[in-house]
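Quick one: structure below, then a few questions.
Removed from the display is one protein chain of the complex; every other protein chain stays in position.
Per-chain residue numbering starts at 1, and chain names A, B and C are given in the order in which the chains are listed.
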Amino acid sequence: MATVRLLYFASLREAAGRDTEAVDSTAPDLTALYAEVAARHDLHWPRERLRVAVDGAFARWDDGLRDGSEVAFIPPVSGG
Amino acid sequence: MATVRLLYFASLREAAGRDTEAVDSTAPDLTALYAEVAARHDLHWPRERLRVAVDGAFARWDDGLRDGSEVAFIPPVSGG
Amino acid sequence: MGARDQGIVPARFELSGVAFDIAPLRTRLLDDRAGAYASFEGWVRDHNDGRPVRGLHYEAYAALAATEGQRIVEEAAVRFAITGVHCVHRTGELAIGDLAVWVGVSAGHRGAAFDACRFVIDEVKARVPIWKHERYADGDAGWLHPEPVAPAE
Partner (left out) sequence: MGARDQGIVPARFELSGVAFDIAPLRTRLLDDRAGAYASFEGWVRDHNDGRPVRGLHYEAYAALAATEGQRIVEEAAVRFAITGVHCVHRTGELAIGDLAVWVGVSAGHRGAAFDACRFVIDEVKARVPIWKHERYADGDAGWLHPEPVAPAE
């Protein structure tokens, strides 16, 4: 069991109805964590279109959850 | 016989020792005019490295001389 | 270039929540060794994909945007023979005509200045976690989430 803080941005934030939340999860990796979160908030973004970041750095979907870390799901960017 | 005004720029001007001069010439075209001028002023630029302009527009070396026109021999440029 | 050999190429990326002046940023890139300066500015257009736009909003994941943007300008300093590079990206509310992003690059020669400037804006658009929210003249609004393999503009 890890407690992580989730961050949501742009349309993911609107879909989730919040910009951050704390979750307790037994997910073995970030892929499984996103699946849990997407089911709970009815997020329609397929994971393949997203990137994931942990503690302000891009991470890999098969990375495990670190207790106390900050996890962000990153929809396609549109700066510039 | 045509009377033309010659313009010299950059190192051609220094080699000719003047920036302009009036010349009377029977040269049939601008190629022959440059040959005359190069011989008189000991200019060492081969014609192939130069461009020629008449009355403020680029011209062709086989153009004839127009009486009263302004002719410039253009060494390789180095602006920018 | 000497600057690169000496490992002292200034490379800086910043987010700005407010309008900023380019002039002093450009001045800091002036360098007696530099013969070339290329810059890019992204402005808010009055339309997008044929739809009239009234204004927009940029949201950023600030911590990650700052580190990823800094990585991009440092990559540019390594890949190209430049003497300095700086990029600033706006966040928050912008109106038509407002400056959204600026990139300035100084270099010994123009090829490297252009190439590095283009590299930075391309990479920023592709990699930095900033999202554009457009408001349209018809009252509609929405986030832009381009397809991963967007056609080159």
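As a working rule, a residue touches a chain if its C-beta (ideal position, glycine included) is under 8 Å from a C-beta of that chain, and two chains touch if they have at least 3 such contacts.
What you see is a predicted model; the values in this text were computed from it and never measured.
**Q** Out of all the chains shown, which come into contact with the hidden one?
**A** B, C
**Q** Which is it among B:2, B:35 or B:74 that touches the chain not included here?
**A** B:74
**Q** In the whole complex, what residues of subunit C lie against the chain that is missing from view?
**A** On the side of subunit C, residues 23, 30, 32-47, 96-97, 108-111, 113-114, 117-118, 121, 152-153 touch the unshown chain.
**Q** Contact with the hidden chain only, please: which subunit B residues?
**A** 7, 9-11, 13-14, 49, 53, 56-58, 72, 74-80
The working rule: only the chains that are shown with their structure count from here on.
**Q** Once you find the CA centre of subunit B and the CA centre of subunit C, what distance in Å lies between them?
**A** Once rounded, the distance between the two centres reads 49 Å.
**Q** Centroid of subunit A to centroid of subunit C, CA atoms only: how many Å?
**A** The mean C-alpha positions of subunit A and subunit C differ by 26 Å.
**Q** If you look at subunit B, which of its residues touch at least two other chains?
**A** Nothing qualifies.
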